[in-house]
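Apart from one protein chain that is not included, each protein chain of the complex appears where it belongs.
Presenting chain A:
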Amino acid sequence: MNLEQIKEYIKENKELSLLDIKEKFNLSESEIKVLKPFLITFGIPLKTVNEIHSICEECPLNNSCKKKSEKDLGCCN
C-alpha cells in the first residue's frame, strides 16, 4: 500500500468513494479499513453518508435549532 500515491490520486480526483480507491489500488477490505484514519491525517476528510433525520428531537442540529420552542407550529413542518 503506497500512501503517497493514494494521497495524490485523491487530491487529483476530488470526491471519491472508498470503493473507487479500493478498486484503483487493488486493496483488500482490511487494508481499506486501515487506510481510513491515515487519509484523515492527510487532511482528506471522510464523509460518512449519514442518517436521514426528519424529526426535531433526532435531528443532528437539534441543539442549535432555534425553531424548537415553536413546537406547536410544527418545527419540522
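As a convention for this text, a residue touches a chain if its C-beta (ideal position, glycine included) is under 8 Å from a C-beta of that chain, and two chains touch if they have at least 3 such contacts; residues count from 1.
The rule we apply is simple: contacts and distances are computed from a predicted model.
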| item | value |
| --- | --- |
| Chain not displayed: protein name in its UniProt record ("Ferrous iron transport protein B", "Aspartyl/glutamyl-tRNA(Asn/Gln) amidotransferase subunit C", "Putative phospholipid import ATP-binding protein MlaF" or "Protocatechuate 3,4-dioxygenase subunit beta") | "Ferrous iron transport protein B" |
| Positions on chain A where the hidden chain makes contact | 1, 3-4, 10-11, 13-19, 21, 29-31, 33-34, 36-41, 43-61, 63-67, 70-77 |
